[in-house]
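Removed: one protein chain of the complex. Kept in place: all other protein chains.
Showing chain A:
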Amino acid sequence: MAQEHDQEPKKLKFPLDSSSYKILDEIGVGVSAIVYKAICTPMNSTVVAIKSIDLDQSRADFDNVRWEIKTMSLLSHPNILKAHCSFTVGRRLWVVMPFMSAGSLQSIISSSFPDGLSEPCIAVVLKATLNALSYLHNQGHLHRDIKAGNILIDSNGHVKLADFGVSASIYESNTGRGWASSSCSSRLMLTDVAGTPYWMAPEVIHSHTGYSFKADIWSFGITALELAHGRPPLSHLPLSKSLIMKITKRFRFSDYEKHKKDHGKKFSKAFKDMVASCLDQDPSKRPSAEKLLKHPFFKNCRGLDFLVKNVLHGLPSVEERFKESKVLHGISTGSDNGEEEEGTEGKTGSEIVKIRRISGWNFNEEGFELDPVFPTESKDDSIVKQVRFGGETIIRDRKIELGESGDSVESSGRSSPGLIAEETKVNAHGENEKEDKGIDKETMVGGLMVLKKSLDEQRQNVANLIGMLGGEVSGEEQLVQVIERLRMELESEKQKNFDLEMELEFNKHLISGAYNGCDTE
């Protein structure tokens, strides 16, 4: 058929038997998958990457794997990594893919750019990523796992988005200088999955009504910060703390504020503005991928050679990096960059702050990240917004505490995440052992319950204190409380309404045909 060269010009038929491939090196490991560098002997020894997935490890069904493979097969875009072919070898599934010789951006950064990439380089990478996202979204797909670890580069500087919707990340090295090891010095299981939650949009973590394309945009914004700073924001905190912080809307915003001016990297206004728009708490206010492409930040974007010259030049090979990371990992988890302090995992707010200082992290990052979150909002507003996340009761309690007694309570509130985090970590760990799917509902509910309990206790404490100090709650204050409560209720109703609207919107989307994945099963 003459049409075969129509859309996919260099469609080569890769052989479907393992004997045609010769494995050269291991270049990545996940919970149930290994990624190899290999050559395909009958095809001129073309270099390929083979992701070998242990199917017997996925207990439920291989629906996930099937979904990923099928999704990949039906997509075709220069910035999306497409498998050459896939076939089973005994109990393992081999997915043969083009070999992206420079590996993932996460591994590039952690090996050679611990402080992040320069802005022009970031622009090149992000633009390619946006092209891929825009295509994906147009086709009705969500990626769900946008992060530097899933953005790959080949030797010519071609950028491709990889890993659709699931399981072990390809090329994702679990070196985790710092952020991965900090979150799980004693729990190696977590390393494999730890990455993802840092990139998750708030609505993905909390929503009962589901989420849409805009969740990818959030993760894209976080990825931008990851490229700029060398690690995702909040990642100096253990995984569960980061999660809890998101739920509770970052109690320590004021802390970040203080350090904002101290440290160094300067970013252009265009970049900050672009990232800020992606990290809007309200998904509907985040721009679409298509719209983002038109952002001034991507004007005058450099070409691929720029990336080759400035990033890839002199970079150790993927294999070397992987080996190095394995060695590092084997010896000690927290020995690099004097970050062992992170192992202490602060129990109280003040300790956390200290740790951050010690680890020498660029606090500007946090301000940078949080700027878009509350720039024009008063402190109160930011608290009110919590309603969107937790259950209503939690919020109400919280609100009253904070609203009433200001700083002192806030600082006592601050100590709670530490406690909670300890609890949640245990949960998260247990869950992750079972299933390599990041954080699930049970874990979240567990964490939230603990949080609620702790908040209740604190509320009680505050009430006791007030009582002890003889500060009886005056009638006026009671009235204020009632008003506050009503306001919260209103707020939560608004949120419900908003959720419904989102759902409606999503359904409309389904019907109106932007939804192309006719076969979501």
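Note that contacts are C-beta pairs under 8 Å (C-beta built on N, C-alpha and C of every residue); 3 or more make two chains touch, one makes a residue touch a chain; residues count from 1.
Everything below uses one rule, namely that contacts and distances are computed from a predicted model.
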From "Calcium-binding protein 39", "RBR-type E3 ubiquitin transferase", "Trafficking protein particle complex subunit" or "tRNA (guanine(10)-N(2))-methyltransferase TRMT11", the hidden chain's UniProt protein name: "Calcium-binding protein 39"
Among A:I27, A:I50, A:I80 or A:L93, residue touching the chain not depicted: A:L93
Residue among A:T46, A:S112 or A:N138 that touches the chain left out of view: A:N138
Contact with the hidden chain (one of A:I39, A:L74, A:M449 or A:L465): A:L74
Touching residues on chain A - with respect to the absent chain: 1-4, 6-8, 16-17, 55-56, 59, 61-62, 66, 69-70, 72-74, 76, 85-88, 90-91, 93, 138-139, 434, 511-514, 516, 518-519, 521
